[in-house]
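One protein chain is absent from this view; the other protein chains keep their places.
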Amino acid sequence: MNPVNYLYLAALLFTIGATGVLIRRNAIVVFMCIELMLNACNLAFVTFSRMHGNLDGQIIAFFTMVVAAAEVVVGLAIIVSLFRTRHSASVDDASLMKL
Amino acid sequence: MSFPLLTATAVLPAVGAIATAAVPAARRTAAKWLALLVSLATLALAIVVLVRFDPDGDRYQLTESHAWIKAFGVRYELGVDGIAVALVALTALLIPFIILAGWHDADPLETGSRRWRPTQGFFALILAVEAMVIISFEATDVFVFYIFFEAMLIPMYFLIGGFGDRAHEHGEKAAATQRSYAAVKFLLYNLVGGLIMLAAVIGVYVVAGNFSLQEIAQARADGSLHMATSTERWLFLGFFFAFAVKAPLWPLHTWLPNAMGEATAPVAVLITAVVDKVGTFAMLRFCLQLFPEASKWATPVILVLALISIIYGALLAVGQRDIKRLVAYASISHFGFIIMGIFAMTSQGQSGATLYMVNHGISTAALMLVAGFLISRRGSRLIADYGGVQKVAPVLAGTFLIGGLATLSLPGLAPFVSEFLVLVGTFTRYPAIGIIATFGIVLAALYTLVLYQRTMTGPVKAEVAKMPDLRVRELVVVAPLVVLLIFLGVYPKPVTDIVNPAVRQTMSDVHQTDPKPEVEAAK
Amino acid sequence: MSAAAVHSLWTTAADPISKIDAPKIEYGQLSPTLIIVGAAILGVLIEAFVPRRSRYHAQVFVSVVALCAAFAVVVALAADGYGTTKAHIAAMGAIAVDGPSLFLQGTILLAGLVGLFTFAERRLDPEAHGNRVDSFAAQAASVPGSDSEKAAVKAGFTTTEVFPLLMFAVAGMLVFPSANDLLTLFIALEVFSLPLYLLCALARRKRLMSQEAAVKYFLLGAFASAFTLFGIALLYGYAGSVSYATIAQVVDGTVTDVDPALANTMGNDALLLIGGAMVLMGLLFKVGAVPFHMWTPDVYQGAPTPVTGFMAAATKVAAFGALLRLLYVVLPGLRWDWRPVMWAVAIVTMLGGAIVAITQTDIKRLLAYSSIAHAGFILAGVIATSRDGVSSVLFYLAAYSFVTIGAFAVVTLVRDAGGEATHLSRWAGLGRRSPLVAAVFAVFLLAFAGIPLTSGFAGKFAVFKAAAEGGAGPLVVIGVISSAIAAFFYIRVIVLMFFSEPRPEGPTVAVPSPLTMATIGIGVAVTVVLGVAPQYFLDLANQAGVFVR
């Protein structure tokens, strides 16, 4: 099977993730969408690595996972504190600062 | 020569400014005296410069040149030609009078915080302005000039916005708002002009590779530096715009009446008699020398604008209800004359313009300062609030009249000489414009005499009945100016001798020669 | 038979495993980063083991020492010629040690140090129950207004974790501009972003806004970095490598041996352009360029002011460093593709920032928009694509960062019951109340406005000059116009401070500790020195103006 299809899949996932970020209110979900985008990136890396026949891409994928994990740690901490304060995880509620 | 005389003329007031600002809050009077002494010392230095300057010597004298910002190709280059010398002398001459006239203008009404020291600030700012103005007269490096041309806005800005007339027809609150409006207007106008000039300055560097006025002018002259016509014109416009705002030329003038109206009289004098001169001076030195062809190209338009300024300013002066605004519009009219003289491209016109800068400085100072004394007595700037002052304060009225007569350029007083030279210089090349401009002298008579009649003559108004005549300090301020007006009116030769060679140079820069009379003198 | 012989019946010896030879790391040249990282880790340990009483002092001490040491090393390296002659690529091609990176690292370290002083300031807030407190939450975990928070305040807790966080951020920033492959770039990005997200959430006063700022910053930041990462992926797909050098070669077409099997990806310009654009977007997000700027005002306003100051300064420096390297080292071959785009971005950034700032009413938001406008000015220098362009941007960044930190430090001083009084109307008549502070702030504003004799003017002049020489004359004109617009609102603030009557119930100006004083003092000093005698630093920037590839 032509590995290029995996690229299309990656692009698709990425787009889905991005769209999710744009349309979903719940901070957690938004964040998950971002994770989805990161994973799309991973897929792309791996695919390219396969096509190029070198391992860089696969290694990068590991790095990405670590970074994603780190983001989860930080992100959840922030989101949770916000949630505890406002009793709502809606991104749109957090709009004190505008204009 | 070893001793950097020109730098000293600028550094002295700068240091003085810092010192004055540092005087503790309680020692107000000390600050005043310090400032006065510094300004006098600067005057002394300026006189030394005047003496050291040899009219028949090189074009730029007492030059200094040091590396400053290599990365920008900027050198700290100073040098004076006749025109610059005259204006440096004028500046150094006027500042002591301004300080003396503003002696009590900055005494704090309410005591703010311990650290709030308006008096010290006022005089320090004046000295700072002096330093920057002087150095921008002396700079022969475009960048150096630009820096101080821009930087002087800041102290001016605080002088205008921070200190106003004690009393105000609409009360202190309105006064404050109007003041800050005037200050902001002043700053924005000039800043915009300056920034547009900045673009042009950069352009000059891109084209010429350095900022040295002499080198560029030299290169232009011997053709080693070629500028595309369009480039030259754009750059010229960039420079001219800034100077036209500063000068100010119609229709970029509206900041001046606000600024002069709201500022205290001495500051108003500082604006119109000293700072604005930088604009007209720069037209002569930079526009004409760097972009001779473009200058010639733009001449017709500029002359028309100058003409409009002359008539328009005079007409608006007639229509004013506020003494200081009236003087401001009169100044606009006069700046029209100066610019006209510069761009008439005749030696009479340019000598006249330079002379005009000096004379206008002195005459406006005389008129405006006396007006300031008047206003400080009655606490109103409205012409309608006065009447019959001549009866209670004859000396004040007399000096006011002389100032007025100088403003309408009565023969025998200094401004006449310059105004006539400008007119002749313009007339020889552009008769129509010269003739229309001559109407300006009638209008000048109109607004001056109307002002004098409404304020000084007629039955004595109750409010002015108790008005004291000029005090000693005020006399000390006015008398020398009056004497100067008469002296330079009768014997302007000392100034013209200094100016003429420089003008000859400028004329040759723009490759212009005076038109020859039809009937050659049979001598 | 012998055992060996028996054993050989059903087994056969595999050929010995070939060794992976250990990577060669130039620790000396990477030591600035390493020192900071070390300090950060040490800070974490301190949090773990040192009693609460003495944590603050320990943390400050460690951080200051680390920053100073790192800076010393940077200077040493530069003096050793790594900035110029010995510039090369270290750590197996991951880190470039050259002029720009050293210059920027130096700037970042100083900014970090100066920023640290404001972090460590503990005199501004009134003492809570006899404990001096800084501007960070007593206990980030406790809900605002809850009893636990009160208890935490009563107990005199302070979030000393900010110091290691700061250190981590600095470490990431040090790597960011010197990263020489896209992976390092990405990692560095995350390393300095994540701590900043956290720091934003840690304000002591106005915690709601602080948390909101953090959330916005985090979500948008993560969003942006996802794009970056995808871009990286595409570039990798394009070039088969993430190392700058290789990509550049492929772009230039100097790579000859292209495996036909890979032809359809290798050297596929669509990948290159899209990927490049996405990576670019990530960087533009960090520098706060329109249209990726929208996080800036909110985050600047909500974050604790010391963090804002540090962020505004250091992040810009790091991000622009990375941007420069990307455009000058990786994509010079693509100049004709990205220059027009960058033109557009620069223009909208300059104008957008300046115009929107006019109507701002909150001093921190105002400064945020002004920082956007400045990003536009710097972009003009970036576009110059010349050595002058690089050095002018370097100079501008150095000049700008100190002004910014100084300005925000002044903001921390003007306070009322609710903490910092950031609404402009509260600043009315400040010049009467405390002329000195007002004057200092005026100096910073004038520097922002680019008035001659301030560092702001020198920087702006350098950038515009480079741009004009680079053939971007119109850009200069627009820049000039927008700085005129910008001047308007800087002046508005000055008018407010000096020419309007002070409010009776106006804010008080807290008397800071020597720390903040130092910050402000340094800011003013740099502003004036770089304004009056910029020659030395311009030379420095000029020498540092060459990338290694």
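As written, the chains take the letters A, B and C, and residue 1 is the first residue of each chain.
We take it that a contact is a pair of C-beta atoms (placed from the backbone, for glycine too) under 8 Å apart; a residue touches a chain by one contact, two chains touch by 3 or more.
One rule holds in what follows: contacts and distances are computed from a predicted model.
Of the names listed as "Sarcosine oxidase subunit delta", "Heme exporter protein D", "NADH-quinone oxidoreductase subunit L" or "Autoinducer 2 import system permease protein LsrD", the one that matches the UniProt record for the absent chain is "NADH-quinone oxidoreductase subunit L". Across the entire complex, contacts from the unshown chain go to A, B, C. Checked against the hidden chain, the listed residues B:Val11, B:Leu50, B:Leu449 or B:Val476 yield one contact partner: B:Leu449.
When the whole complex is considered, the residue among B:Thr20, B:Ser136 or B:Ser347 that touches the unshown chain is B:Ser347.
Per the touch definition above, the residue from B:Val15, B:Ala176, B:Val304 or B:Val460 contacting the chain not shown is B:Val460. For chain C, the residues touching the chain absent from view are 215-216, 219-220, 223-224, 227, 269-270, 273-274, 276-278, 280-281, 284-285, 290-292, 294-295, 297-298, 336-338, 340-341, 344-345, 352, 355-360, 485, 488.
Listed here are the chain A residues that touch the chain not shown: 18, 21-23, 25, 30, 91-92, 94-99. In the full complex, chain B contacts the hidden chain through residues 188-189, 250-251, 253-254, 312, 315-316, 318-320, 347-348, 351-352, 388, 390-391, 398, 405, 410-412, 416-417, 420-421, 423-424, 427-428, 431, 434-435, 438-439, 441-442, 445-446, 449-450, 453, 456-460, 490-493, 496-497, 500, 503-504, 507, 514-523.
As a working rule, only the chains that are shown with their structure count from here on.
Our note on geometry: chain A versus chain C, Cα centroid distance of 23 Å, whole angstroms.
Chain C meets chain B in the complex at residues 391, 432-436, 446, 449, 451-453, 457-458, 461-462, 464-465, 468-469, 473, 476-477, 480-481, 483-484, 487-488, 491-492, 495, 498-502, 534-535, 538-539, 542. Those residues of chain C that touch chain A in the shared complex are 140-141, 143-144, 183, 186-187, 190, 194, 197-198, 201, 207-209, 211-216, 218-219, 222-223, 226-227, 229-230, 232-234, 236-237, 240-242, 259, 261-262, 264-266, 297-298, 301-302, 365.
Only residues 67-72, 112-113, 115-117, 146-148, 150-151, 153-154, 157-158, 161-162, 173, 176, 179-180, 183-184, 187-188, 191-192, 195-196, 198-199, 202-203, 205-206 of chain B touch chain C when the two sit together in their complex.
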